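Since the structure comes first, as structure tokens, the remarks are kept for the end.
All protein chains of the complex are present and in place, except for one that has been dropped.
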Amino acid sequence: MLVIRHFEEELIALHAEGHARGHFHVCIGQEATAVIALSFAGPGDYLFTTHRNHGHLLARGAEPGRLYAEIMGRRDGYNGGKGGTLHTVYPAGGFHHTSSIVGGIIPIAAGTAYAARARNTGALSVCLFGDGALEEGAAPEALNIASLWKLPVLFLCENNGKYGPGAASGAEQSRTMAAYPLTDLPRAYKIPAIQVDGTDAAEVFRAASEAVAKIRRGEGPQFIEAQTVRWPGNESNWPVAPIATRLPLAWDPGPVPERQREWYRSCDPVLLFARELVARNVASREELARIEEEVLAQIDEAAKFAIASPLPDPAEALRDVFAPMERA
Amino acid sequence: MLVIRHFEEELIALHAEGHARGHFHVCIGQEATAVIALSFAGPGDYLFTTHRNHGHLLARGAEPGRLYAEIMGRRDGYNGGKGGTLHTVYPAGGFHHTSSIVGGIIPIAAGTAYAARARNTGALSVCLFGDGALEEGAAPEALNIASLWKLPVLFLCENNGKYGPGAASGAEQSRTMAAYPLTDLPRAYKIPAIQVDGTDAAEVFRAASEAVAKIRRGEGPQFIEAQTVRWPGNESNWPVAPIATRLPLAWDPGPVPERQREWYRSCDPVLLFARELVARNVASREELARIEEEVLAQIDEAAKFAIASPLPDPAEALRDVFAPMERA
Amino acid sequence: MRELAYYEAKLEALREIIAGDDRVHYIADVGTGFMGLSAQRVRFAEIAREFPERVIAPPISELAFCGLAVGAAMAGLRPVVDLITASFALEAWPQIVNEAANAFYMSAGKTRVPVVFHLLHGLRGGGAAQHSHSPQAMLWNCPGLEIVLPSSPRDVKGLLKTAVASDNPTVFIDHTQLFNVMGEVPEEDEPIPFGKADIKRKGADVTVVATSLMVQRSLAAAERLAEEGIEVEVVDPRTLVPLDFETIMASVEKTRRVVVADECHRSCGVAAELLARIAEAGYDKLAAPIRRVARLDVPVPYSVPLEEAISPTEERVAEAIRASVR
Partner (left out) sequence: MRELAYYEAKLEALREIIAGDDRVHYIADVGTGFMGLSAQRVRFAEIAREFPERVIAPPISELAFCGLAVGAAMAGLRPVVDLITASFALEAWPQIVNEAANAFYMSAGKTRVPVVFHLLHGLRGGGAAQHSHSPQAMLWNCPGLEIVLPSSPRDVKGLLKTAVASDNPTVFIDHTQLFNVMGEVPEEDEPIPFGKADIKRKGADVTVVATSLMVQRSLAAAERLAEEGIEVEVVDPRTLVPLDFETIMASVEKTRRVVVADECHRSCGVAAELLARIAEAGYDKLAAPIRRVARLDVPVPYSVPLEEAISPTEERVAEAIRASVR
């Protein structure tokens, strides 16, 4: 989680300095879901993510330096600069295709699950998407097929739609989704669905481990809605980091605006987890501070690596349009 | 109902004789739904139908002769032969656009409802579609918007998916729809939804009048699923009339196969209605026979009219691509 | 060599493909899949019954079942997914155009998508505006897709085999009006390579570059014109992507007169691209303007004489050929 947080915060800075272009999306506030839920995926499983993918890839072991390089369009990026922030693909971590089209991956994840079952590999698909994806017709179409064919796929919806810290939680309305709570939709298609607090690592752990076990037992698709509050820096289209995260903020937020303070107190999964670790005596504040130093150093090095990575050769643009023909 | 039935049966014969081409779909078995439900639509309302539209248009007063002419691609067809069976448009009856694309009209019907409300005309939309349309993503997308924006639209789903007479009725499964009963889907989007027996005129009457009243009171969209059993002649892609309908079959089916007999007994809305009328002393068998003679004569004349109608001038093909510019 | 009807060759190919490779799954409505509304549709249903585990009927959800096939292809299967009427491919546009076509490139060659999309295109007689699309031009504007347009029994068999063997997303675009064409088909397996045009008829006076059903119409027109003393060469690219432009230009340089014939709507259609390429490369090699025979730029009407009025008929191909030697 800490790697993701510092990766994203540094990215905002790098972007502001002109090292990357285009629009991009950060996972701040959603770290717990990715890290915990993806820990249950095995090496042969198929994972899919969206425009908001950095945290998911990092949770599966992507190197921060190569990920930065991709986001900056450099030669050492995971896709040599062809994909970019919106489409980074990292097969070693199970990510074979990343779509920036809202809802685009949902049918595809059902497809890899279909193949895994047909080939009897025991693999499953994990499909990570935002609450908005359920508004696209691709989602109900794919939920229907996954349910009918009992496909081994975990639909993991990161609902960051709770606008801003302090908004009433619970069964509030959505202005863009009548099927609310969102779990009503998969349930209509007879897919078991639960809601969890996406900032609570323990809750995510229980829900994900149970869902994955059910899928591996052949019980068909499962749906988890992980709820998080929208991070204050992510309310415009261009994320702006209000203050850089440091773990000591978990205990002393310092002189910050009330919104930010409330976010630290009850929504920030990184700080919540840190407090939990200390409260349970798993780690001391000093140990955590030391770990954070290491992470910051790692991120710093990653950024340097990416900045130093050369731009790709323009001739590369014409390669990889088609795979050479397979000869039987 | 009788007009629709005899229209469709005659159409099957005309098609077999080569008077029409392409594939087509008949409303046999579904007459009660259209005739009764559409009786609540007013003159300014917006009605939408699909590839299976003949009965709907006739229920709203379309002339059988001009409808045949359209289906045969003649000059006197409602759309001069440009639309054909799949796309006949009949604005005088409220049908401004008919789509043969499964699910195509559902968002459009939400749109006319949106406009009616914005313009404060008091009109509503009625959207008639088959059970299969709910499998298209366009349907849940449009249900969602209609619900969120409380649009004045009646979704009327003709579920003819109960395969063949004798199939177990009730809460059986669908091989293509996990959200079954179908009303689970609109309900997930918080649209009130009920199921009715689509062959029972009285049941359709009650449901439709209530739904239309609610919509006119501003309560937002309503959903009715009218269930019918698939007519035995309509199980292939090309309808084949097993035996021509005559009302006396209501009392004496004659020497027909058991399947057909069972359909007459419990599924055929025309015969069910005829028996009901006689049982309640609304009409005698003789009166009904006389009416049927008139209808048969009308259909016969309509067919002759269409056959006599000239083919359109080929130059017509290039007209009506664009409307001339409106000048303010 | 034995003669087969086009539909027989097509069915034979599918049966061999499914029987020969466990990875092939066919996703289609069993009633109308593969053979459309043709008289031969029951023959596909037989194949479906023979391989019930691998011929799968989906809900009416083109977008999702195409996406499913894309995913299945990424995970080791070789799915063939059937849109049946090409117009229904429009429903799956985001998956075909924005996912399947881009996945290999965006991943810098890491993720292969060996999926085949099967479509029945064109003016089929009474399909009207919403069931008569020929989307190959739109698809040619979308790099990353292989586009196959068979026109003979031999080709439909050999090209279908290659399509399934290909590691790339391939759009296989067929035409029901071809189903009764007769032709030689070898007994032995003969996959036909992509990117190899076929000269369907030799002739010295005019080159007709035609695709799909227009190949057959052009051959018929050529027969007629032979009686008028005009010798027509008919070149069938067979695949638009990859395109064998060399074979086309070799014929153009020989005849110096060109007609392009294709069934898409005229503007930005396949004929437009073929014409553009030949005009670019053939500027000083042509003895007459290139002529284009295509569907007129109006939605497709239902009625017989109206549909005829906008169709690229045999007669219109013949007329264009005559004009180009005049």
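Residue numbering begins at 1 within each chain, and the chains themselves are lettered A, B and C in the order written.
To be clear about the criterion, a residue touches a chain if its C-beta (ideal position, glycine included) is under 8 Å from a C-beta of that chain, and two chains touch if they have at least 3 such contacts.
Everything numeric in this text was worked out from a predicted model, so none of it was measured.
Undergrad: Using the touch definition from the header, name the shown chains in contact with the chain that isn't displayed.
TA: Even though it is not drawn, that chain still touches A, B, C.
Undergrad: For the full complex, which residue in B:65, B:137, B:186 or B:221 touches the chain that was left out?
TA: Of these options, the touching residue for the absent chain is B:137.
Undergrad: Have a look at C:9, C:160, C:270 or C:318 and name the one touching the chain we're not showing.
TA: Touching the chain that is not displayed is residue C:270.
Undergrad: From the listed residues C:30, C:137, C:163 or C:219, report the one that touches the chain absent from this view.
TA: C:137
Undergrad: Of the residues C:6, C:26, C:44 or C:105, which one touches the chain left out of the display?
TA: The one listed residue touching the chain not shown is C:105.
Undergrad: May I ask which residue of B:115, B:243 or B:289 touches the chain that does not appear here?
TA: If we include the chain that is not displayed, B:115 is the one touching it.
Undergrad: Write the list of chain A residues that the hidden chain touches.
TA: Looking at chain A, the ones touching the missing chain are residues 21-23, 73-74, 77, 80-87, 99-104, 132-133, 135-137, 175-177, 236-237, 311-318, 321.
Undergrad: To test your reading of the contact rule: which positions on chain B touch the chain that is missing from view?
TA: Answer for chain B: residues 46, 78-80, 82-83, 87, 89, 91, 96-99, 101, 104, 106-116, 118-119, 123, 125, 137-138, 141-142, 144-145, 148, 319-326, 328 touch the chain left out.
Undergrad: Need a quick check: the contact residues on chain C for the chain that isn't drawn.
TA: 87, 90-91, 93-94, 97-98, 101-102, 105-106, 128-130, 133, 137-138, 140-144, 241, 264-265, 267-273, 275-276, 279-280, 283-284, 286, 288-292, 297-299, 301
Simple rule for what comes next: only the chains that are shown with their structure count from here on.
Undergrad: Can you tell me which chain lies farthest from chain B, using the average of the Cα atoms as each chain's centre?
TA: Farthest by centroid: A.
Undergrad: Taking the mean of the CA coordinates per chain, how far is chain A from chain C in Å?
TA: That gives a centre separation of 41 Å.
Undergrad: Which residues belonging to chain C are in contact with no fewer than two other chains?
TA: 58-59, 61, 63-64
Undergrad: Which residues does chain B have that touch at least 2 chains other than itself?
TA: Touching at least two other chains: 135-137, 175-177.
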